[in-house]
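As you look at this complex, bear in mind that one protein chain is not there, while each of the others sits in place.
Chains here go by letter, A, B, C, D and E, matching the order in which they are written, and residues are numbered from 1 within each.
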Amino acid sequence: MSAPHKSAPKLPPRDDRDLLTPRPLIVKRGVNPHAPGSAHLKLGRTEILATVTLEDKPAPHMRGSKEGWLTAEYAMLPRATEDRQARERNLQNGRRHEIQRLLGRALRSSLDLRHFRNQTLYVDCDVLVADGGTRVASILAGHAALHDFCDHLINSGRLSEWPVVHNVGAISVGLVGDQLRVDLDYVEDKVARADLNVVATDTGMIIEVQGGAEEGPLTQTEYVQLLEAGTRAVQDIMVDLGRQLSAIQGL
Amino acid sequence: MSAPHKSAPKLPPRDDRDLLTPRPLIVKRGVNPHAPGSAHLKLGRTEILATVTLEDKPAPHMRGSKEGWLTAEYAMLPRATEDRQARERNLQNGRRHEIQRLLGRALRSSLDLRHFRNQTLYVDCDVLVADGGTRVASILAGHAALHDFCDHLINSGRLSEWPVVHNVGAISVGLVGDQLRVDLDYVEDKVARADLNVVATDTGMIIEVQGGAEEGPLTQTEYVQLLEAGTRAVQDIMVDLGRQLSAIQGL
Amino acid sequence: MSAPHKSAPKLPPRDDRDLLTPRPLIVKRGVNPHAPGSAHLKLGRTEILATVTLEDKPAPHMRGSKEGWLTAEYAMLPRATEDRQARERNLQNGRRHEIQRLLGRALRSSLDLRHFRNQTLYVDCDVLVADGGTRVASILAGHAALHDFCDHLINSGRLSEWPVVHNVGAISVGLVGDQLRVDLDYVEDKVARADLNVVATDTGMIIEVQGGAEEGPLTQTEYVQLLEAGTRAVQDIMVDLGRQLSAIQGL
Amino acid sequence: MSAPHKSAPKLPPRDDRDLLTPRPLIVKRGVNPHAPGSAHLKLGRTEILATVTLEDKPAPHMRGSKEGWLTAEYAMLPRATEDRQARERNLQNGRRHEIQRLLGRALRSSLDLRHFRNQTLYVDCDVLVADGGTRVASILAGHAALHDFCDHLINSGRLSEWPVVHNVGAISVGLVGDQLRVDLDYVEDKVARADLNVVATDTGMIIEVQGGAEEGPLTQTEYVQLLEAGTRAVQDIMVDLGRQLSAIQGL
Amino acid sequence: MSAPHKSAPKLPPRDDRDLLTPRPLIVKRGVNPHAPGSAHLKLGRTEILATVTLEDKPAPHMRGSKEGWLTAEYAMLPRATEDRQARERNLQNGRRHEIQRLLGRALRSSLDLRHFRNQTLYVDCDVLVADGGTRVASILAGHAALHDFCDHLINSGRLSEWPVVHNVGAISVGLVGDQLRVDLDYVEDKVARADLNVVATDTGMIIEVQGGAEEGPLTQTEYVQLLEAGTRAVQDIMVDLGRQLSAIQGL
Partner (left out) sequence: MSAPHKSAPKLPPRDDRDLLTPRPLIVKRGVNPHAPGSAHLKLGRTEILATVTLEDKPAPHMRGSKEGWLTAEYAMLPRATEDRQARERNLQNGRRHEIQRLLGRALRSSLDLRHFRNQTLYVDCDVLVADGGTRVASILAGHAALHDFCDHLINSGRLSEWPVVHNVGAISVGLVGDQLRVDLDYVEDKVARADLNVVATDTGMIIEVQGGAEEGPLTQTEYVQLLEAGTRAVQDIMVDLGRQLSAIQGL
């Protein structure tokens, strides 16, 4: 029993960053005048718009619970990608459902939802431009928009305690040939033989890992190396994100 | 037979513009790295992202014709509005269909479609923020994205002749009480007793007018005054838009 | 910058009516034994069946308002047209949504909706045969069915005041070559270079105008001429319609 | 084991017809100027509009077959019934699917489909008014529209042989209490304890029978009596229908 | 007027059963640990899984009634058939709607629904393997699952009276050439010139008959012979089913 081998891909060069460094991150919050929390985030060329909505109605399965709920939605504009995709197809797409479930779990884990009893938070992450890593960029944008939202609640006196219990971020890590690379862009992602999305806290703890081998299975050692590199990169990027969120005062 | 009278609305004040002046317009083109034409446009707080896609396939009803076709789509992000709206509902919405048909007619009238025989152009206008006038802002953003697209075609030598035959823009005009106001924001729109969307050329000719009385019919004189004010305002705004489109070199 | 010119169309002849005269109108009311208001209307070969339904439930966005609401629906039978169209496609069709929004605005403007507080009126206009002008014929049929409905309310003592505040009708006007023609049939509509649907009252006031240039923009003068001819034709046709509605006693 | 007994219903009186006589039938053919075959049929107050469309494309499952196919569709206008029903719900309705499958089988059995090889016939039956018996009235209207269509084919020389091999009609029969009644209207149908739709030929042969007990099972004797009465009534009604179809020359 | 004749089909042989004998029946109840009633049933190779769900909510049209309601659903797994069928298409399928309406009427007629006032019973019949006769096998499986459910209610003391008022079963009968055959498998069904689904009680009374001629109409005599053979076969099969249901004690 032997696996099929594809010819080894030409490894795409990296611009001016090293293999373990994510692409430049630029975040701006308070970008939507209607939403109580919002953020516009660029990770390289990937571009996300995130908004937070608070609805005074419990999610159906949380009625009677002491906690509120957070639902995340993820969608692409038709021309976020190289080829245009029809809106209706975009919405029914299985990949979209998979991603927004990941987003929801990641963002829910960051909040103490007892502060939102009988309420529902909607975090909408819309991809304006996609160039790899849209799901991890959406988690970062969602975190930024929630930060903006919580600031708003505290400043307006509607909440007295900071409800974010974990600063949750995410990054992708992959194996391109035998090179471990952090934060793959679309071209790198296409040729990677393994690809993990690591969702972790700024203290190096793990929320969730999604993904794995794309071509031939991984050894446990390879898997753990990817996990460790991803966790470290999330810690780095959360420092950068935190600094920008503190500095910027929106719109 | 006498009409119902609502109590006269308190006329909302205008910030620092006079009644016949549109809100500040800011446009940036080349904002999407994948699309051959794109623009980001703000008209006051209303904010539109437009992209152009060229497909090498005729629209079904244009097979065998000497001309190509242009289809426009219009959609709102869930939190473009004061209240969040579900994505699926947004897409099925009758208002959306009405608007994107208007967009399509407006933008088709601006091009010589014989240059795009057996091809289909998609112009996607996505509303990032809505504060009144989204349909006229979408026409302006669509025009800017088409301008960006045509520049691209000419510069790359794929077209030798400028295919835009009419510079088509649009503005809303309304009667608030007895005041004729140009480019109504959401608050003004709510209390207007008449509201026209005037689609016209930079030379003062009419492409289409949509709308009319919202509360009690209009005299023909009132209607013609609105039409004239709208046509004039479109001419003004097209000067501004044209200047910005010439100056800016994208991304 | 010069516009594309299509070869001038052969002007289709008119049967035995002059250019400013609508096609023969035949209306019959009380045609549906279940509905409290109904009408069957022919305008030339175009044929509409309209019914009125009164529901004792406010429309969601009118809860708590002093006024009721009127919703119009427009649909085609599969073989109303030269080619058969699938039912499901008919319902999702963007053109249908555009038209039923126009119908709704036109018919709402004719009633004092304070008489229908916490209620919703449905006016269903189904096209049995289409030969041009289905949207204006639907407005006329909807008006006739509402007239039938109001008669019913008054005669049964359920309403003491006539709730129709404006007799609202509609007609299409277009430019075929340089000829201004009123009430275009399908063949004329196909070759018209401009086409307006004028919704107006029997006193010559304007409710809404929809449409414009189909091939090259219009001068303001051309537009105003079309508007005036349309307004006049609506006044004429409303005299004819009113006479038939008074004379006929249904089923 | 004993069945539940409902209190015996008050038997609704019959207007001026006896128990075995169908309601008055009025049919008019050639009512749609676009369709090659059409009919408008009233059975009492029940009112059906049927059209025939011939498509030069085989149904997917008939590709390569020596025979064509006939598909029937059945739908109700929103206000065909006492209460208004939403269009979308009408289309998804299970009852509709059940009926249009019956219609399809009934009408297919009437034609020699070898005359329509590689073609598909659509028979659309739209219920304008429903007062019981809409499925049998639709079969009768569909038969009339097919008759109109075949006449058209023969007269225009496109077919040399009459393709109708069986004159197929239908009627409902039921037990109201212990009375056997033919062609039940809505009020009778509501209280019937058994209800059969008998589809048969003008020569007394059976195509299909649908239905049965509504309240407590039937003896075989009861069932056969219903079947015989229905078969006889179809023969009678086909004489009436045939006479009207021969006499009338459309629109 | 003469009917088209297909060449007489080669009559498929019967395995080791005679023409009036159904295929072997194997039923097992209590197969689903979550449902209060369930059954797995094989009729030849045709295989059905049926479950009963009791919901403490009246069906919308039964609010205020003294009786509850029973709804049946029928669906095929994608590979129940020779060719795989897409899930979404399976659900929208007209045939499915026709069948589940038949199931519902059959199973409702077997119960005294006064025992389930303000409640709704769902009987789900899923076809694991289809080889002809899926609708009659579903009625038999539904009956078995209801039997299991009622046993459960009685044994747990929640009901003191056996609510099954008629033991309702079903079988298909057909004419293959001139041979009357009972319980046709898929191969026989394909070539049958008539096909009835007889729903009847174990006492020989008729609930409903569905179907008829597939190729050329039937004489009344032929129809009645089919009916009688079907009724008799249902009585036989109900003896077999009853014996198995009494013997087996589930999972």
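As a convention for this text, contacts are C-beta pairs under 8 Å (C-beta built on N, C-alpha and C of every residue); 3 or more make two chains touch, one makes a residue touch a chain.
Computed from a prediction, not measured in an experiment: that's the story for all the values here.
Engineer: Using the whole complex, pick out the displayed chains that touch the missing one.
Structural biologist: A, E
Engineer: Consider the whole complex, including the chain that is not shown, and state which of A:Ile26, A:Val187 or A:Met205 touches that chain.
Structural biologist: Touching the chain that is not displayed is residue A:Met205.
Engineer: Using the touch definition up top, pick the residue from A:Gln100, A:Thr120 or A:Ser172 that touches the left-out chain.
Structural biologist: Going through A:Gln100, A:Thr120 or A:Ser172 one by one, A:Gln100 is the residue touching the chain not shown.
Engineer: Provide the residue numbers of chain A that touch the chain removed from this figure.
Structural biologist: 1-4, 94-98, 100-101, 105, 109, 112-114, 162, 164-166, 199-201, 204-213, 217-220, 223-224, 227-228, 231
Engineer: To test your reading of the contact rule: which positions on chain E touch the chain that is missing from view?
Structural biologist: 32-35, 38, 45, 49, 51, 53, 55, 73, 75, 77-82, 84, 87-88, 91, 122, 124, 126, 128-129, 131
One rule holds in what follows: only the chains that are shown with their structure count from here on.
Engineer: Could you give the fewest steps needed to travel from chain B to chain C through chains in contact?
Structural biologist: The least step count works out to 1.
Engineer: Please identify each chain that touches chain D as well as chain E.
Structural biologist: Expected: no chain.
Engineer: How many angstrom lie between the centres of chain C and chain D, each centre taken as the mean Cα position?
Structural biologist: Spacing between the chain centres: roughly 34 Å.
Engineer: Chain C to chain E: how many Å between their CA centres?
Structural biologist: So the centre of chain C lies 51 Å away from the centre of chain E.
Engineer: Distance from the CA centroid of chain A to that of chain D, rounded to the nearest Å?
Structural biologist: That gives a centre separation of 59 Å.
Engineer: By residue number and range, which residues of chain C touch two or more other chains?
Structural biologist: Answer for chain C, listing residues that touch two or more other chains: there are none.
Engineer: Touching pairs of chains, all of them, please.
Structural biologist: Touching chain pairs, listed by label, are A-B, B-C, C-D, D-E.
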